[in-house]
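Data block below; observations after.
This view holds just a subset of the chains, kept in their places.
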Amino acid sequence: MTEEIGVGMVGHAFMGAVHSHAWRSVHRFFDVPLTPRLAALGGRDAVRAKEAADKYGWAAVETDWRALVARDDVQLVDVCTPGDTHAEIALAALAAGKHVLCEKPLANSVAEAEEMAAAASAAAERGVRSMVAFNYRRVPALALARRLVAEGRIGDVRHVRAVYLQDWLSDPESPMTWRLRREKAGSGALGDLGAHIVDAAQFVTGGLITGVSATTETFVKERPDGAGGRDEVTVDDAAVFLARFDSGALGTFEATRFALGRKNAMRLEVNGSRGSLAFDFESMNELSVFSSDDGPESGFRRVLVTEADHPYVGAWWPPGHLLGYEHTFTHEVADLLTAISEGVDPAPSFADGLRVQRVLAAVEDSAGHGSAWTTIGDTR
Amino acid sequence: MTEEIGVGMVGHAFMGAVHSHAWRSVHRFFDVPLTPRLAALGGRDAVRAKEAADKYGWAAVETDWRALVARDDVQLVDVCTPGDTHAEIALAALAAGKHVLCEKPLANSVAEAEEMAAAASAAAERGVRSMVAFNYRRVPALALARRLVAEGRIGDVRHVRAVYLQDWLSDPESPMTWRLRREKAGSGALGDLGAHIVDAAQFVTGGLITGVSATTETFVKERPDGAGGRDEVTVDDAAVFLARFDSGALGTFEATRFALGRKNAMRLEVNGSRGSLAFDFESMNELSVFSSDDGPESGFRRVLVTEADHPYVGAWWPPGHLLGYEHTFTHEVADLLTAISEGVDPAPSFADGLRVQRVLAAVEDSAGHGSAWTTIGDTR
């Protein structure tokens, strides 16, 4: 048994459930240098928080996140709340010398994200680590994709094609939620889904987006408020944009919650001068790989990313035994615990989260100005 | 045997070969009211034209297209030349009272296309018919897609996702051709591939594109000229654009010759309020159909579009016996011959070709002005 690290998690909805699983399980599969102790769960409603703590295995409950941050038995704060509270919780935790894992998108505005990135950078000087939870970087197939690009197997990247398609808002009678309120969620499909594909595209290709042209749409303007009336939707239902990367690659991006029949189709295609890659999260254990070296019988290889020498896979099952969604979070906390122990900065950093935030802001800016090309400053 | 119609075809490269096959074969499979007679083939080089005529089954050869248009035994002129000569040949043929089938894109400029559409409209008054050869409308799967949208099975269209991916220019040493010269081809991937997906998207959804935001790229600026030097590429290698339809749908489009491993991936996805469609020309006998009526076991249906009640299929083989690329041209001329015989205007008309041309022009315009949103006027 390795040394323990006390974790305090704020928020216990969907993200809280899957993060809890990762904290409980990581040391059962990975040889992590720190063993997480599920010290305290934060939630405003004491009864519901207690239920969640019992269900998910947390030792204690705090109804005030400040109290959770202040606990002596908490050395790491995991922020699983909606985006409007990320900044204050994360900043307080860093200030208190606690390592931070923060859900994505990092913040609801560039200003907040800048403050967080600066604080994270300062904290790192003191050995306090922070990570933004772009868990899709930990899909073995996407980690393998990055490896292939980094090794030069794809050559110079020319095209990126990224979509994140869901359909849960397709029905106009689907009710209002906090995710459709700008003040809570920051944006709609853009921040929720677009953030993932922006980060994934940059992660896999190793390039940074330098400019965008965008438009957004809200197909259904009002939704049932649960009390017989209708509430205004104040975020985008869909966002589409063109992008250029510092590598010279061209990109197209689409994030939508209105692609009927697509449940979680986070898709990424990359075409380079030597090869191509294609990925779809609905088949997350597969990576399609094309190599121009393959000769007359070339074709996209359907690589089942379940071999022991594929990223993260060695910790799990034999070839052909698939992994699922929650494994990405287990990989994430494994990497975070290792980075903390080794005293290095984990990736994606808050600075990486800020870069994504700047792209999202540029998308909204372009969409508000007739799709005019909008550059993203200070990208490295 | 039905009444014959004399066909004269100008050009005998790739398009000439496949058009010849259609003219030779159409009455063997379809009960067309007119039987084509392959009267004359036009080509500037007498020797090569004669070889092609023998190979493809044309009775005579003309080295001057004007002579071909003037022949008494030619009632229909099929224009298979590069885009820079479409306008003059088609205009002359219409003026001579000959029906015209013209390869796409209709012309190399909006001005030419406008003149052609006006001439076609005037000719129609005199019973002379014209059609632009967007053959992908005659892929049974895409014709079925249009039928499903028209029947309301997809509901209101919200998203269109269209790409046309090829890879034959991916290698920088791939040599210069007329297709990479602006004065000959008009544009690059945009006019060659983009024209197809613009027409197909409008055809399938029944909507018209009203505005675009675009950018284009030439990845390889110079190519081997075959004489030891290098020639400047003056067209786009790739074009990407966002679009809005008059129906309110959002679209993303991409045309490229640099998508390594994609040989002819003309893909179209449509998401509506009741259902979705997905098509890939590399699997051209299939249409993926999602219906929100399908209940708890819903999923994209892989419809093998080879049933007798699917468009065009009844003329061919039993279910599961696939059709190929050239069948789309056979379907095209079957429809054209029927329209001529029935005295109605065939689709797609030159006016439809003009609409596509305007979209292409708007794409280039937007790309030249910082991707600024650019509207397409006079779309209906």
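In this document, chain identifiers A and B correspond to the written order of the chains, with residue numbering beginning at 1 in each.
Definition applied: a residue touches a chain if its C-beta (ideal position, glycine included) is under 8 Å from a C-beta of that chain, and two chains touch if they have at least 3 such contacts.
All values derive from a computational prediction rather than experimental measurement.
Of the identical chains making up the complex in this file, 2 are positioned in the shown model, whereas the full set numbers 4.
One rule holds in what follows: only the chains that are shown with their structure count from here on.
For the pair chain A and chain B, the distance between C-alpha centroids works out to 41 Å. Of all residues in chain B, those touching chain A in their complex are 158-159, 161, 163, 165, 167, 170-172, 213-215, 217, 219, 238, 240-242, 244, 248, 250, 252, 254, 256, 258-262, 271-276, 290, 292, 298-300, 366, 370-373.
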